[in-house]
Structures are given as structure tokens and as C-alpha cells.
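Below you'll find the structure I mean.
In this view, the complex is presented without one of its protein chains, the others remaining in place.
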Amino acid sequence: MGISLAELARRCQAELRGDPGRIIERVATLERAGPADIAFVVDARHRAQLSDTSAGAVILHARDAGLFTGNMLLSQNPRLCYARVAAILHPEAKPAAGIHATAVIDPGAVVDGSATIGACVVIEAGARIGTNVVIGAGSYIGSEAVLGAGTRLHPHVYVGSRCRLGMSCIVHAGAVIGSDGFGFAQEAERWEKIPQFGRVVIGNDVEIGANTAIDRGAIGDTLIGRGVKLDNLIHIAHNVEIGEDTAIAACVGIAGSTRIGRRCTIAGQAGIVGHIEITDDVHITGATVVSHTIREPGTYSSGAPLETYQSWLKNAVRMRQLDDMARRLKKLEQKLSMFSEGGKVE
Amino acid sequence: MGISLAELARRCQAELRGDPGRIIERVATLERAGPADIAFVVDARHRAQLSDTSAGAVILHARDAGLFTGNMLLSQNPRLCYARVAAILHPEAKPAAGIHATAVIDPGAVVDGSATIGACVVIEAGARIGTNVVIGAGSYIGSEAVLGAGTRLHPHVYVGSRCRLGMSCIVHAGAVIGSDGFGFAQEAERWEKIPQFGRVVIGNDVEIGANTAIDRGAIGDTLIGRGVKLDNLIHIAHNVEIGEDTAIAACVGIAGSTRIGRRCTIAGQAGIVGHIEITDDVHITGATVVSHTIREPGTYSSGAPLETYQSWLKNAVRMRQLDDMARRLKKLEQKLSMFSEGGKVE
Partner (left out) sequence: MGISLAELARRCQAELRGDPGRIIERVATLERAGPADIAFVVDARHRAQLSDTSAGAVILHARDAGLFTGNMLLSQNPRLCYARVAAILHPEAKPAAGIHATAVIDPGAVVDGSATIGACVVIEAGARIGTNVVIGAGSYIGSEAVLGAGTRLHPHVYVGSRCRLGMSCIVHAGAVIGSDGFGFAQEAERWEKIPQFGRVVIGNDVEIGANTAIDRGAIGDTLIGRGVKLDNLIHIAHNVEIGEDTAIAACVGIAGSTRIGRRCTIAGQAGIVGHIEITDDVHITGATVVSHTIREPGTYSSGAPLETYQSWLKNAVRMRQLDDMARRLKKLEQKLSMFSEGGKVE
């Protein structure tokens, strides 16, 4: 097995320097790579390791070509080149099509003959499973849910009734798509449930991480645009809308009815309040709380900096005195400016 | 199908204005509603949309009656009226009673004949499943666990041994009720597990969100009071107690042995330390860290405000200097007051 460097270069549209016949079997890090491995350089740390590598070939940015004397694939986007090389050398095992004997499929569901349905999967009436879909063991597909062609659910995924996933989506274990939104009316001191009968509608090429939960809309739908990437343990509340190609890291929570634009990035543990809008091309740093609408593209942050506990104890208590400090500062400025004027008069 | 406006008014105890015979088939937003739809107005944004709606009827607060000329249901609590209208028009599909052929039920479990047990459900010895309970596919009910009448578990729910849910609870996919608490004793540098053999005891009318985890008590029980509403991805540690009618939004974490009162609301991503008490009627805003006991009802917050990254970089570094700034401010005040006194003397 293995693939020649020439073939890799051709399929990844990279420029080859060195031995076109070198056979590459796998990708590896620069430190661990041997003569049948291809490694990659995307940052300064990698560049420093180049001189010591035993890799059979290396993927480099074209401008770094001078840093290495061995076989190389040059690319304007070495990370992308690496992604493609890795996908060629390490193709994901595609299970054989077919329905496992223990799967429970309602006669009213439509499952394409090319689909792979794992053990103990449950598919309810009216669900439609497209061509080449893979549904991992123990997953649940609610009534009238739709999975587009080529979509892959890992084991233990839940897709609620009437929810729709586009084509070529990937959903990791434990993800819940289409739980009820958190909607209640108050009567006296008690909460009464507001029925949640919207859907989750997900575009093509969306990836959803492990144990992430996406609530269905209350009336309308929760919308996840094409190409959106969601990491693990994310909460997306009812009627949220996320624009195309936005990427959201782990542990983020997004409250109800908020609309996030296209090409945004939201780093881990950020929290976004409900009923606001975030425009396209906004970047939110880690653990930031987004408390209001953002109309201007750019990078936004909140939060206090790391320090030793001893130092933090002294500083944190002052945060409660900040308004008082600001007022006292202002007063001092006024007093001093009176002095100065007094001084000039003399 | 559909229901006359007169009938809806009667069943929801709303005041009807307009055509009592108008047949309503579903709820919809003001923007999308057509002549067979009923919409609702609960905020200023809705009021602004009233003039353009094609809704067959609208639910309004009684004081807003003058804003609309079409058919309406008037209520002192339009959100509650909406919740009830929606529940009537969009009743949740109740699966037929019975035990799926693939369910694995220990002979020592007691399952009421009116219960619905989904595919691949596992119920251990000694568990008791009440009347009209629905257990979704793939859920697990541990030994001697008890589910009260009318409780509904969505698919993929875990209920640990001896845990108890009251009547009319709703539990969403992926929720874990009765995992071990995080309790360890230290011996030299190693952690030794402290057995966790308490239970989770949940009152009536509790709702639990997707992928939320509630640990069993270490010795005593973790207690969730009647009417408590928990959103998705919440962590509730061992021996926590949550009072009746408290609502907790997504991504909140509550550490061990903390007691939260009745009618509290805790917004998303808040964190609550262990071994404290929060009295009744306390409201915690989003992402707030509750570090100590709260004895007074009211609203509490913590956290830094959103700003641009550039601005945040400059301000955050100053947070580490706050104590120093406070001391310097104090010194300036003292210096200036000496000057002032000096000035007076002159």
C-alpha cells in the first residue's frame, strides 16, 4: 500500500520537490516520522524541528522551501494540504452497507439501500435516510426526521422528530439534536411548559461534536447553516440561527432566538445571551460573555486575567469598589485643577 | 380538525373578542400566521408587528386590546394563555401503550400495563414504572428506581439504581440521573474513591434537559423539588438540594451539598460553589459565579463586560493592578487633603 509522492502531489495540487517515486504510507509528526511517513510544517515550532526529522517527505509552505533539503510538497496552504494528504492516507473505515439485524426500523421509514444502519439503532415512522448515510450503533432517529446523503452519525446520537440534517454532515457520539427548548410561562409561582414544536434544520457539511445539544424551535426552527462546525458539549437553545461557515468551540452556550452571522468564530466556553444578533465575521475569544448585539465585524472579549490566588484576592475585592474609585478619582482631578488655577492666579 | 375560537377561549379562560366560530388549526408567529392560525403578543416587538399580521386570531394582554381590530383572546397572562392554546392545538404524540419486543425488562421489575416502553430499553430488577409512563428507546432504568405516573423519558436517558422521579416529569435525551458524585479521600498523592450510595430524589412536574447530569448523594440524597425546571448540559453534584419551582438555564454547574431555595432563577453558565446556601427568590444572572451563601432575596451578578479585543487587552491588564491603584488613589487623597489644610493655614 502507500502512495507515491507524485500521486499525492497531484491529488492535493501541491508542488513536488524531490523524489516523485518515494512511497508514503502514513502521516506523522516531524519528531516521529520515518522514511515512509510524511510530516508537515505549519508553525515556528515545526520549522525548528525540520533539521532533525527523518520524515520521507514534508509538507511546507512554499516560502519555507529553503528550510529543508529532503522531499517536499509545497503549498500556499500547508494545513489544507496536510488535511487532504491525511484523508488520502488514512481514509475513514466505511462500514458495509446494510441494516443490522438488531436495528428497529418502523415500516413507515424510508431507508436508502446504500445506507449503513448499526446495531440497536431505532428509526421511527416517516423518517427518511439518504444514500450512503451511516448511522452508528444505538442511535435514535425520530419520526419524519431526514438525513441527507452521505451524512454520518456516530453511535449514540439522538435526532428528534421532524429534524433535518443536510448532506455530508458528521455527528459525534452523544449529540442530541431536537430536544425541547426551555420555554415556560409563569402562573403564580409555578412554571407551565410552552409546547416546543419547531424543528432543528441543519445544512450540508455541518459537523456536530460529542454530547452537544441543539434544541428544536419553539414555533419556528432552529437553523444551523451550511458548513457550520460545532465542537463538544455546546448548548444551542431554541430558535437560534447560525450562519454558514461559522465555527464554535467546546462548552459554548447560546441562549434562545439569537442570530449569529456567517464566518464567525466563537472560542471555548463563551456564552451568548438570547435575543441578540451577531453580524458576519465576528470573532469571540474564549470564555467571553456576549451580552448585547454586535453590529461591527471584529474581535470581542470579556473576562479577568489569570493571576496567583494571593494577588487575585487583593484585586478582586477592588472590583466591587470600582465605581467608588472612579468617583474619587474624578473628585481628585477637580480638586487638583482648582489648585492649579489657584496657583496660576498667584 | 381545528378548534373554534370560542372553545379555545373557554378552555384557556381567556376573554374572546371577535368571531367565536373562527376555526383555528395551529399557532404561528405574527409574521407567518394565516387565517387558520393564532398568534400571540407578549412584547414590544410583537406589538409593532400587529398591524401587518394576517393571523386569524391573536392572543393579547387585556390592556393591549386597543392595538388590534381582528379576532382576539385577551388574558392577564398572554404567555400562559399561549402555552395552553399551543398545548391544545399541538398535543404531543402519545405512543401506544405496550412494551417493545426488544426491551429488556427484568422479571423483578414492575411495569404498569398503561406504560409505554420503547425499543432497546433496559429495566433492572426491582424498578417500578408507574401508570402512563413513557420510556423512550434505549433508555436505562437501574435496579429499584421508581418513575411516578405520567413521567416521560425521551430516548437515551439513564436513571441509576434506587433513584426516584415523581409524577409528570419530563426528561430529555442523554440526561443522566444518578451518576456517582465526585468524592475522593487523599492518601499520600493518590485519590481513593469514597463510595457514593445516596440517591437522586426528584419531585413531581420536574423537567430535565438534554445531557444534563445529576449525581446521587454520597450518603444522603440529592433532592430536586417539585416543579423545578432544568435546561440542557447542567451539572448538579452530590447532595445538592434545589427548592420547588426554581428554574435553571443551560450549562450551569452546582457543586456539592449546596442548597438552593424556592422560586430562584439561575441564568445560563452560572457556577455555584459547594457547601453554601441560596435563600428563596434569588435570581442569578448569566455566567455569574456564586462564591458564598446568599441570605437576601434579590438579583446577583458577577463578571466583566464585553468590549473589543483591543480595548479589553488594555483594560484586563489593569485588573491585575487594581489593588495597587486603590492604594495609590488613597495616598493621593491623603496628600491632597494635607495640601488643602496647608493651603488654609496660609
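As written, the chains take the letters A and B, and residue 1 is the first residue of each chain.
Basically, a contact is a pair of C-beta atoms (placed from the backbone, for glycine too) under 8 Å apart; a residue touches a chain by one contact, two chains touch by 3 or more.
What you see is a predicted model; the values in this text were computed from it and never measured.
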item	value
Selected residue (touches chain absent from view) among A:R47, A:R128, A:R263 or A:H283	A:R263
Selected residue (touches chain absent from view) among A:G118, A:G183, A:G220 or A:G256	A:G118
Chain not shown: contacting residue from B:D215, B:D231 or B:D245	B:D215
Missing-chain contacts mapped onto chain A	27-29, 32, 77, 79-80, 82-84, 86-87, 90, 92-93, 100, 102, 118-120, 136-138, 154-156, 170, 172-174, 205, 207, 209-211, 227, 229, 231-233, 245, 247, 249-251, 262-263, 268-269, 286-287, 303-310, 312-313, 316-317, 319-323, 325-326, 329, 332-333, 336, 339-340, 343
Residues from chain B at the interface with the omitted partner, ascending	102, 104, 120, 122, 138, 140, 143, 156, 158, 160-161, 174, 176, 179-180, 182, 184-187, 189-195, 197, 211, 213, 215, 219-220, 233, 235, 237, 251, 253, 255, 269, 271, 273, 283, 285, 288-292, 298-305, 307, 311, 314-315, 317-319, 321-322, 325, 328-329, 332, 335-336, 339, 342
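Heads up, the rule we're going with is that only the chains that are shown with their structure count from here on.
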item	value
Rounded Å distance, chain A centre to chain B centre (Cα mean)	25
